[in-house]
Structure formats: C-alpha cells, structure tokens
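Chains shown are a subset, placed as in the full complex.
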Amino acid sequence: AQSSVTLFGVVDASVRSVKNGSAGSETQMASGDNTTSRWGMRGVEDLGGGLRASFHLESQLNVDSGTADAAKYFGRRSTVSLSGGFGEVRLGRDYTPTFTNGLGDEFGIVGIGSRGIFLYGGGSNLGSAATTLVRADNAVSYFLPTMGGVYGQVQISAGEGVVGNRYTGGLLGYKNQALDAGIAYGITDVGTPSDFKHYNVKFNYNFGFATLHTLYDVKTWGARKTQDISIGASIPVATGTIRAGYTRANRSGGPLGSGYADGDDSTRLAIGYVHDLSKRTAVYTTLSRITNKGAARSSVLGSAPAGMLGGENSSGYQVGLRHIF
Amino acid sequence: AQSSVTLFGVVDASVRSVKNGSAGSETQMASGDNTTSRWGMRGVEDLGGGLRASFHLESQLNVDSGTADAAKYFGRRSTVSLSGGFGEVRLGRDYTPTFTNGLGDEFGIVGIGSRGIFLYGGGSNLGSAATTLVRADNAVSYFLPTMGGVYGQVQISAGEGVVGNRYTGGLLGYKNQALDAGIAYGITDVGTPSDFKHYNVKFNYNFGFATLHTLYDVKTWGARKTQDISIGASIPVATGTIRAGYTRANRSGGPLGSGYADGDDSTRLAIGYVHDLSKRTAVYTTLSRITNKGAARSSVLGSAPAGMLGGENSSGYQVGLRHIF
C-alpha cells in the first residue's frame, strides 16, 4: 500500500500589516499568502491497458494558529479518478471549472495581492447563496485527454438539498510553451430570482522576459453583475520573480448601499517579489492596495473586517516564508 | 521512525439514486458504499522474544464532500497493542465483538445493499442510549492467539460517565479455508429499564462456486426486541463478484407506532456486482430495496430521511468507483 502514496504539502507563514479603513491597522501572522498551506495524500495506480486509477486528498491548514478546516477536513480536494485514452472521470469535491480558469494569475490566486480577492473573496457571490466560487461538493467531472495543447472539462455537481451547491459548468482552453488561454462558464442553482452565472476568459502569454496574466471575469445574479478585468505580469529575475497586478471590478444592478450598486467599484494594485531559495522554498514580499468606491468593501484580507465601511480603502504589506514538501 | 509506518486508505465514491417513500427521490454522490473511505497509519514493532507492539489509527472521510469526522477524527480505530504467544492486549477505541462478528456479509457491511442497515443503522439500538453498535471508546480487549482456526476476543470498555458507552462483550469463532463461523455477545449499560443486550451467530461457507453468508442477530432492550436473519451469497465470476442478499428484521415489544412494535418489520433485498480493475481498484453497482411494515422506517441510506413515514419503502441503485491505497 505505502509505496503508492505520496505525502505532500505546503507550509507558508508571513508577517503582515494591514489597514482596512475604519477597522484600522493590525499586524498579523498569516498563513498561505504565497501558496495555501496544506497537507495531502495522492497516488496513481497503473491498471494496464492505458487505464489508471488515482486519488487526491488535500487538507488546508493555517500555520499561524495550527488550525485545519474542521467542517471540511479534506475540503481542498477529495477525489477518486479513472483515466485513460478517453480522458479522465473524476468524482468528489474539487475545483469548479470557472475557478480553475481563473487560476494562473501572477500572485498564484492567493494572498493580499492576488486577483483572487475578486474572483472568490467576500461578496463575490453577489450576495446569492452560491457556494461554488472555488469548489463544488458531489461533483462528477470529465476531462478531455491530452490533445495537442487543447484541454477541457465539464462538471456537474449534485445539490443534495443544499441551496447554492448545484453547479453545472465547463472550461475549454489551449496551452503551449508560451500561451495559456481558456474560457469557462458555470451556472449555480440558487433559487430566486435566477441562477448565479459565472464566466471568464483567461489569456496568459510568456514573452520570455515576462509573462502577461489577464482575466476577464463576469458574474451575474438577477440584476446584479460584476465585471472584473485583471492584468498582471510576472518577471523572472536572477533569483526570483517580480510580480505586479491590477484588477478593476465594475459592479452594477444592486440596490443602493448594497455594495453591488452602480459605482460600488473597486480596484486592486499590487506588487511583490518572490526570492527563491530553492525550487521548494522561497521568501516573499507583497505590497497591495485596494481602492473602493460607493459602498464597495473589498479588502486585501479577502473578506472585509466588520469595522470597515463601504467606500473605504484597504492596504497591506508582508514578508513571508514558503516551503513546499 | 518513518520506516515503521504504513500510510493506507480507501477512496470510494459513487453516484446513486435513492427513493424513500414520502421523502421522495434524490440523486446523490455517496462516499464509501463499497468500502468506507478512510485514511490511516499503522505499524508494528518487533520487540524480540515473540513480543510485538503495534498501533492503528484510522480516520473516516467522505470523498463526496471532503469532510472527516470532526467529533472523532480517528473514530474508526485508535489503538495500541502488545501481542505475543499469549495473544493480544489492545487498548483504545475499536470495534465491539458483536459488531466484528457481524462483518463478513456479502456487501462488506456497508452501502445501500448491506445487512449493516439492520446491524447498526438507524433504530438498531432500539431507541436506547447504546453507542456500542459498531465501536466502543475506552476499550480494553484481549484476543486469543492463533490456535488452529479458533479465534476469540473479550472486551470491556469504561463508560466514564457517558450513558450508553459502558460495554462488556466477547466473541468466539472458527475459521478455515471454507468455513467462518462465530458467536458474539455484548451488554451495554444504558440505565433503565435494563441493559441493552446484543448477540449474533455468523455462519459463512465457501462452496467454491459461491460463498454463503448468514447472520442471525438479536438485540433486546427492556421489552423491545429485534431478531434479524440475513442470508446472502457472493459468486465469483471472471473479473469480479456478483453479490445478493436478503434480511428479515422481526421487531416486537415496543409501543404501537414506535417502529419497535409487533409487525414493525422490514426486509432487505439487494443485488450487486463488483468489477475488479485490479486488487485495489473496482467499479461496482448495487440495486437494493427495503420493504417496511407497520411503523418501520428502515432505509437504504442507513438512517431514514425526515420526510419518510413509517411503513413506507426505500430503494436505490448506484454505480461507483473504489480505490484502495
């Protein structure tokens, strides 16, 4: 049994100072601001005839406080798969295609500087009951086999009586040495007044001296809508990578003061540097600022702290250490 | 340290459709309907002179939703043992002998088609406080050493102030290449009106072309009683195993409408097929139907959903993938 299991993980801790409008400033230790801290087990079994069985169990942890996700211990991923020439069938809890297509930003989709703040942070479900911004329970996925650089996935997840859990979506992309471009679309059943709909277009290109990272992401629920456009760059230097990114979130359709009304818009501007000590270990620093207008309450923390008022700005900087095992 | 640890587990997910009377039909993803999904660590140390120390930690997980058992993380088993020519002394949380003797049914005691629905499912404690249908906390067990095919165990578990936790029981059996037969008896202290008592007789026989699986299981609490008789078969075919089983649960002694009155009886009828892709990986399908009479509410789900009324039937079918690592 043992030989087939790979034990893996990430431990990432940082010291950061954040300021969130009226909620004030705080110095904190954070976990996973370069790469989410986790541990897991995975394995592949060759069944012969090109067929493979595989599994992946992955658990989030917070290095700063020693906590794990008590409610969903293997909440990052718990899947079993059968794959072969036909592609892959995967069962369990996993990323949704609309989230997967949003990966690949310059900040690795996590931390105070990432466009992930808008992709899946506080308010990203537009106030609906959708739980599928990142992952879905009870998901059956089919992945295309490797065909040139084309990749694709469709996913259906059973709601099992929980409003906001039932999701249907897919993605289609193309990837070669320089280019990674994809589109994704997903619908979540959240009851009235309409389904929660989400689509995005990713276009990343490696120019050699730098990689361009862009995402156009749109979510709607009834009259509410957010269009987020992100652009960023990662620039390899001697012993690391400089990263910089910008997002503009353009919200509309919600009632005045809801944070989803016209003009409840936000922008992200972040710059950082990752200094590689090895392939697995790095020290990193990030500087980020989010500007909110109207009643918007986006925060570098992902979710705004209670004391932060609509339209107030958020900012932070940090220094951290990330180790992959 | 590391060399002595075996990391092991099971990931098993299925798609099933179940119908439970007035609670209606639902399509679900389920975890562990062929073999309970889990991960664990175990190890053995040779102490010399025939003496061995060993441990076993095993945690249940649900592949469909990524959850673990937050209340009892290593709730499947957490034991440390000393064993040798004298047998084995085992300390910790573990199966009760009355449960162990009920193992070895044709469906592996789990899933929508198993006799486990009656052995430990909803209502199997007859409405008492007994928590010992499957496992006991704070258990000291003694296991007989290997003596021909004879095996046996006695177990005492401390209640530590929790009503329904204090258990005393044992099992005695005989096993050779064809036969596996055993008897078990256990008493759980549940306060008034009497102890919860449980005994069962297992008789399994491998005829070569098929194995017969039978269990006669009786539980009593005060006037309440359930006598469950199960018969099943597992039939090896070219690349897998066909399984079929039947249980009749004959309940009596409880008040009218309680689900434990005379005539609150249930039957299980199930058939399935496990297609082996390797020793560790299989796809499986099961079809099961439970017929309830009077106020009985047994369900293929193990515990009946809230909307299901007494006397209504339950049925389900599923297709799943199980991988052992």
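Details
The first chain written gets the first letter, and so on, giving A and B; residue counts start at 1 in each chain.
One rule holds in what follows: a residue touches a chain if its C-beta (ideal position, glycine included) is under 8 Å from a C-beta of that chain, and two chains touch if they have at least 3 such contacts.
This is a predicted model, so every value here is computed, not measured.
The full homomeric assembly consists of 3 copies of the same chain, 2 of which are present in the displayed coordinates.
Here, only the chains that are shown with their structure count from here on.
Separation between the centroids of chain A and chain B, computed from CA atoms only, is 40 Å. Within the complex, the chain A residues that touch chain B are 1-2, 4-5, 7, 41, 43, 45, 47-48, 51, 53-55, 57, 70-80, 82, 89, 91-93, 137-140, 157-158, 160-161. The touching residues of chain B, when paired with chain A in their complex, are 5-9, 11-15, 26-29, 31, 39, 61-68, 70, 73, 277-278, 280-281, 283, 321-325.
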